[in-house]
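Worksheet for the structure shown next.
In this view, the complex is presented without one of its protein chains, the others remaining in place.
To keep things simple, chains are lettered A, B and C as they appear, and every chain counts its residues starting from 1.
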Amino acid sequence: MNEKALESAYRAHFPVFRVHPDLIYLDHAATSQKPLSVVEAIQNQMVSENGSPHRGAHQLSVKSTEIYEGGRQQVMAFIGGLDPREIVFTKNTTESLNLIAYSYGMTFLKPKDEIAILISSHHSNIVPWQVVSQKTGAKLVYLLVDQEGKLPETELKKINERTQIVTFPWVSNGIGTKLEPRQLIKKAHEMGAIAIIDAAQVAGHERINVIELDADFLAFSGHKMFAPQGIGVLYGKYELLDKMPPFLTGGDMIEYVTCFETTYEAVPKRFEAGTQNVSGVKGLVAAIDFIEQIGLDAIKTHEHKLTQYMMMRLKELSFITIYGPETLNDRGALVVFNVEGIHPHDVASILDDHGIAIRAGHHCTQPLMQHLGLTATCRASYSIYNSERDVDDLVKALYKVRQVFGYDD
Amino acid sequence: MNEKALESAYRAHFPVFRVHPDLIYLDHAATSQKPLSVVEAIQNQMVSENGSPHRGAHQLSVKSTEIYEGGRQQVMAFIGGLDPREIVFTKNTTESLNLIAYSYGMTFLKPKDEIAILISSHHSNIVPWQVVSQKTGAKLVYLLVDQEGKLPETELKKINERTQIVTFPWVSNGIGTKLEPRQLIKKAHEMGAIAIIDAAQVAGHERINVIELDADFLAFSGHKMFAPQGIGVLYGKYELLDKMPPFLTGGDMIEYVTCFETTYEAVPKRFEAGTQNVSGVKGLVAAIDFIEQIGLDAIKTHEHKLTQYMMMRLKELSFITIYGPETLNDRGALVVFNVEGIHPHDVASILDDHGIAIRAGHHCTQPLMQHLGLTATCRASYSIYNSERDVDDLVKALYKVRQVFGYDD
Amino acid sequence: MMTDSIYTEIIMYHNKEGHNKHLLDHPSHVERGHNPNCGDDLTLQVEVEAGFIKDASFVGNGCAISTAAMSIMIDLVKGKSVEDANQLVKDYLEMIRGHELSAEALESLEDAQIFASLQKMPARVKCGTLGWHCMRVVLESQDSSESKITLDHNI
Partner (left out) sequence: MMTDSIYTEIIMYHNKEGHNKHLLDHPSHVERGHNPNCGDDLTLQVEVEAGFIKDASFVGNGCAISTAAMSIMIDLVKGKSVEDANQLVKDYLEMIRGHELSAEALESLEDAQIFASLQKMPARVKCGTLGWHCMRVVLESQDSSESKITLDHNI
């Protein structure tokens, strides 16, 4: 297939573009659009496979259990895991990270311990650790990135014998920089710390292999990788999960409950309290199938090309400042920029009026913004449903934005 | 419409019975089947309205925010609330109750304080309080029900000046008894305690009015009231929510984040961290619309009739023991029973083989079971999609179950 | 192209001009308004004397909508009685909420009428009401102590 044909084949999977044919959706990093196969999977689950998992002997309950536990296996394979007990379902990345903070952080951290956080982290990977720090007395230490969002070697020295946790975004949603996770993980392990990867901007974009990475925990959301909202994943090494107390408690995560004492289920069920979102798991599995069918390599190639093209086109505009790394290999599928003289929210509003959806603001990365001396930025993020034409339209519309503000470029 | 026509009109809303025409689904209390309107609402949301709420200036994000915040208004109206800030979205009842336990319980309870729990509570309303008790030193006090699941007046005396929290299921999923919540709430308030209603088995069955009830907190799950899995609700009085610290932390629930300090959003957003399940809210709203269209009075009438009929038919069987109250008005839409000489799980398996889905086990109410001297029971629970014919088929199949086990009734 | 029109018609003028963006010598009230989501952070200064708004100005940074709305508001209320200003605030917020105003009330909002289209841009409502909320607080307060407001999620 030639490039054009491939692009329209990709786009054809997404019914949103049939409903909104003029939509240029450049906000994939916030939440992805859904392929038809995912929509249909959810529909089928609700219409013909719906029951409460784990608890029942009847067919619909059994079917739900199969979908749920089968989903665990598929998620495990998707991230290169080897033990399904290492996959915990949550509602989103935020809950996954809170689970680690509450269950691991609150339990094992003490005063003088240190938590090393990459400053480019999302609020969901910062605020829970502030809470842990306040409650346990452990100290927060920030690893500072440079203007391109890269981590200078020297910052690694902040990881020392007191460090218990190292946590960072593999790809930063605030500036788009992709890190090499292995060096951070290696350093963490050398110092006896555990390493947490926030993979929210990586899942569905890159092949993940938790075993090769030797990650201790890894978190991501379904809704950013073509799956529905309301389902997330926490990967954790078995020996860590196994020694952690439960987080949410209640139905389905217990063995025996008496009035005053409870014995808990083994992992991963210990962390899955209450009726779980089987429908969400069904959608997540359909999303994984979709990704594997398109192929992660093909996705990466396509996104890579778009990054290259977007960088090239935006650089032609004298009124645009691009943030993040120059080198394509250090970038995720997003470009962060500002328009001279115009507040990002005004840019986003006017672009929206031209049918172009981007994100403006601090992208839930205020500490990064403060560190880089910015208040707000514009972010264009993309996926296989985007094409170079979208970039051309963005560029055209950016000229219009400037015009509206009286600039004459 | 006559009774028969009404029944098939009800049933026609649920596509599951087109796919499985012979299914007799008597496990509504575990999770409900979904009407077509809910399935379609989700589908529409995913296909044409999907974006990340709250954060964006573009149309799909705005649409998502509208669905989400509009949903808050509708949920508020559905439970007779007056202030949308009192509605917090969670993933299920279990998370709602954990939110109260972590945020209210852990913060405000001290040694010598008491938490009064109805013994017929679901594990999701027991285990979180055990954890609070272990962490804070507050004492758990159980209000004991009689053999019918009713609360004797004398038990109210256990609520005293030390009591800080009174928590109970409005309808017990383990025995089917419906309480009069007002007397418990009144007593709690007299003693200066707050009252928590677990309404998981009430939402969608009865009109709820939090203002008339004067409930402090009230929790329920969408999936038990025709909505999809993955969405739940916590109602809380504004002045209580307002003084509570956040539970999950991260994106969207903050105002300003610096490296070491964070200011939080006002309620309810303070409790809604990360990308929320807008799709789930959309489904919940569609479920509320469905319920209001059928009419809560009509639903109650139908379920009441089924209860009456099921009680009558099961009583004819000498080998059946029915648990729970004799009086229909003290019952929710479920009947708990045992078959003489046959373990409930065997009953459920054989019934399943005859296309009848019931639930067997402890129903996540082990303390209640221990209190009543039971190990496991069978539970038939129902909704508008059930009919007297389902009950007849259940009765016929129960004879078969006995036959399989060599009984000759 | 509703967005373009709100931007072109009014905002440009006020943004470029910036004639209200400065400090007052003798403010009787100073009110800071901020909007965490946008990063808007504007401070309104007002000099109230004998029941009249003698002077007003603002400082700080924000998007075009928040600064233009602030500046247009200042033009509008300057010289008005506290009572009249109060009515303008009420009318403006009603308008943004999408409520019907009397022709007279609408007219009294003069240039600020253009912000009626914010009804259709809910993501920007907080920008367009930031300055007006500061004014509301000023008018409600009897003393001149500095306070700090954060907008809630309703208007």
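Quick notes on this structure:
We adopt the following convention: a residue touches a chain if its C-beta (ideal position, glycine included) is under 8 Å from a C-beta of that chain, and two chains touch if they have at least 3 such contacts.
Everything quoted here is computed from the prediction, not taken from an experiment.
Here the chain not displayed is in touch, across the complete complex, with A, B.
Only one of A:Ala57, A:Val145, A:Leu184 or A:Leu314 touches the chain withheld from this view, namely A:Ala57. Set against the missing chain, the residues B:Phe17, B:Tyr238, B:Tyr256 or B:Phe405 yield one that touches it, B:Phe405. Note that of B:Met46, B:Val278 or B:Ile350, the residue touching the chain absent from this view is B:Ile350.
What subunit B contributes to its contact with the hidden chain is residues 342-346, 349-350, 352-353, 361-362, 375-376, 400, 404-406. As for the chain not pictured, it touches subunit A at residues 54-58, 61-62, 65-66, 69, 254-256, 265-266, 269.
Criterion: only the chains that are shown with their structure count from here on.
Centroid analysis (C-alpha atoms only) places B farthest from subunit C.
Between the interfaces A-C and B-C, more contacting C-beta pairs are found at A-C. Averaging Cα coordinates per chain and for the whole protein, the chain whose average falls nearest the overall one is A.
Distance between subunit A and subunit B, defined via averaged C-alpha coordinates, is recorded as 31 Å. Remark: subunit A and subunit C have CA centroids separated by 38 Å (rounded to whole angstrom). Mean C-alpha position of subunit B lies 46 Å from that of subunit C.
Shown for subunit B are the residues in touch with two or more other chains, namely 55-57, 61, 254, 256. Across the assembly, subunit C contributes 37, 121, 123-124 as residues in contact with two or more other chains.
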